[in-house]
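I have a structure here, written as structure tokens, and I will follow up with some questions on it.
What you see is the complex with one protein chain gone and the rest in place.
For clarity, chains are labelled A, B and C in written order, and residue numbers in each chain start from 1.
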Amino acid sequence: MSAATLYGLCSAVLIGLGLFGLLTHPQVLRKILAFNLIGTGVFLLFGIAARRGAAAGFGGDPVPQALIITGLVVAFASTAVAVSLLLRLFQETGRTTLPSDE
Amino acid sequence: MRLLLDGLTILAVGAGAFFFLAGTVGLLRFPDTLSRLHALTKADNLGLGLIVLGLLFQAEGLFAALKLIGVWLLTLLAGATVTQLFARAARNGGSPE
Amino acid sequence: MALDIFLGLLVLGLAVWIVSTRDTLAAAVEFVAFGLVVTLVWVRLAAPDVALTEAALGSGLTGGLLLGASTRLARAETATSGERHGAVLRLSAAGVCALISAAIAALVILLPEPAPTLAPEVAANIAATGLENPLPAVLMAYRAIDTLLEVVVLLLALLAMWSLAPDHLWSGLPWRPDAVGRDGVLTFVAQLLAPVGILVGIHIFWIGSVAPGGEFQGATILAAMWILVTMAGLRDMPPMSRRWLRVVLVIGPAVFFAIGLAGFAIAGSFLGYPPSYAKQLILTIEIPLTLSIAAALALLIAGPPERAAQ
Partner (left out) sequence: MAEFMLAAAGFVLAVEAVGLIRILKGPGDADRVMATQLLGTGGIAALLLLAQAMDSPAAVDVALTLGLLAAFVSIAFVFGIAQSRTGGA
């Protein structure tokens, strides 16, 4: 098994773990953290696609790598918006959790 | 010459790794936050310094060597000052010990 | 390979910990540690540009943002740390997530051999951009529209954040911590670290054309240093209504867009660069773009206006 496949399996577990955290934590901040875990997992998938495409003297395919950089910036922007939404929720209601519908 | 430089590198990097280990042992064994802080920052910064020293023997060119030293100086400066802040936070009731 | 297995286990271990810790603050610290290990993984995957972005943005700035939020919400979070959804929901969520993980893992194992790659095309066309590092070449030429829109996304995110402010605070100043905890040491750190950091940020931006680095990585470091100076109380953030601030925010995408339009005339397509001075044009875009990105990132960290402008 190559290192790329190893990290690919790692990213598969990471996406599952992140999704689990996103679904099961009532605290919004924990959901945001879990969302970032999913993001990292997805970026790692792109990363192994890039690594497997190493050719022409490059250690990895630069196109998926460039997509990851774009993705990281957008993930940061959405995290920042989510955090400010949470802070607003806290100021308005004094709560930091989303109640479950059960 | 090559062999001598490689030997020096192994010696210095090995010593550096040892200090990282020492830092962690201190962290596990020391009883309170402030002394753990001692163990951690001093040993780790020394460990990093030794590793940088070891890598200097392998450095290609002056700029690469200066950059390595720069990384260490930056870590030292940041570490020393940030540790001061940690210690204050700990003293102001960060730890019940 | 042994190192890769170890790094993979470390990543997964930290991820499990982040999801399962009760204390939110501890989870945020673990996230910073997680980002650091992921940075090492990017180096192992021969993606140093991505490693730089992860170290600066994914771990550093995002970590700082989440830590800041969790300390601000520490009391409320501690009160709800025991709150959990019911066992049925947790179990079914675990099942669904395990299925999704298994499906992705199967996909990873069944990836086609040999892997499809665009690397040869990049190698064949990189000379036309005048750059030596393939990533900025892809970001600024082949996928230039993505990059332009990405900066627009940053500005839109900032607008979304600002619009969360109550009406009377619109065009006010972002939240600022009290002077508590701010003292000589913090001032000293900021005075010492900020100039060094600005230098490193410019260095990372500048080497981008020949080695890993570039506008996003450089801008992130600049943004972090701006926030550091604000935290230390050396300079306050400007009110949102400042004209210069808004000019800095839009100048990068504006120059980018203008040169893109000029591409119709000089190279026959939107964002086309004539090969003879492609590098000069890309640099002309990148310098204002770095300033705009740095300002947008710093303001996203600072948050919506919460104080009225004096």
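To be clear about the criterion, contacts are C-beta pairs under 8 Å (C-beta built on N, C-alpha and C of every residue); 3 or more make two chains touch, one makes a residue touch a chain.
From a predicted model like this one, the values you see are computed outputs, not experimental measurements.
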Original post:
So which shown chains sit in contact with the chain we cannot see?
Top reply: B, C
Original post:
Among C:L36, C:A123, C:L234 or C:A254, which one is in touch with the chain left out?
Top reply: C:L36
Subject >> Which residue of C:V19, C:A55, C:L281 or C:L299 touches the chain not shown here >> reply: C:A55
Original post:
Just one of C:L193, C:L271, C:I285 or C:L299 touches the chain that is missing; which is it?
Top reply: C:L193
**OP:** With the missing chain put back, which residues of chain C would touch it? List them for me.
**Re:** 2-3, 6-7, 10, 17, 25-26, 29-30, 32-33, 36-37, 39-40, 43-44, 46, 48-49, 51-52, 55-56, 59-61, 63-64, 67-68, 70-75, 177-178, 180-182, 186, 189, 193, 196-197, 200, 203-204, 207, 211-213, 217, 221, 224-225, 227-228, 231
Original post:
Where does chain B touch the missing chain, residue by residue?
Top reply: 6, 9-10, 13-14, 16-17, 20-21, 23-24, 27-28, 33, 36-37, 40-41, 44-45, 47-48, 51-52, 55, 58, 64, 67-68, 70-71, 74-75, 78-79, 82-83, 85-86, 88-90, 92-97
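Criterion: only the chains that are shown with their structure count from here on.
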Subject >> Most extensive contact between chains (C-beta pair count) >> reply: A-C
**OP:** Quick one: report the Å distance separating chain B from chain C, using the average Cα coordinate of each chain.
**Re:** 28
Original post:
In whole angstrom, how far does the Cα centroid of chain A sit from the Cα centroid of chain B?
Top reply: 31
Original post:
So what's the Cα centroid distance for chain A and chain C, whole Å?
Top reply: 13
Subject >> Touching two or more other chains - residue numbers and ranges from chain B >> reply: none
Original post:
What are the residue numbers in chain A that touch two or more other chains?
Top reply: none
Original post:
Which residues of chain A touch chain C in their complex?
Top reply: 3-21, 23-27, 29-30, 32-34, 36-37, 40, 43-45, 47-63, 65-70, 72-81, 83-88, 90, 94-97, 100, 102
**OP:** Provide the residue numbers of chain C that touch chain A in the complex, in ascending order.
**Re:** 1, 4-5, 8, 11-12, 15-16, 18-19, 24, 27-28, 31, 34-35, 38, 41-42, 44-47, 49-50, 53-54, 57-58, 61-62, 65-66, 69-70, 72-73, 76-77, 80-81, 83-86, 88-90, 93-94, 96-98, 100-102, 104-105, 107-109, 111, 115-120, 122-124, 134-135, 137-139, 142-143, 146-147, 150, 153-154, 157, 160-161, 164, 214, 216, 293, 297, 300-301, 303-304
Original post:
How about chain B: which of its residues touch chain C in the complex?
Top reply: 74, 77-78, 81-82, 84-85, 88
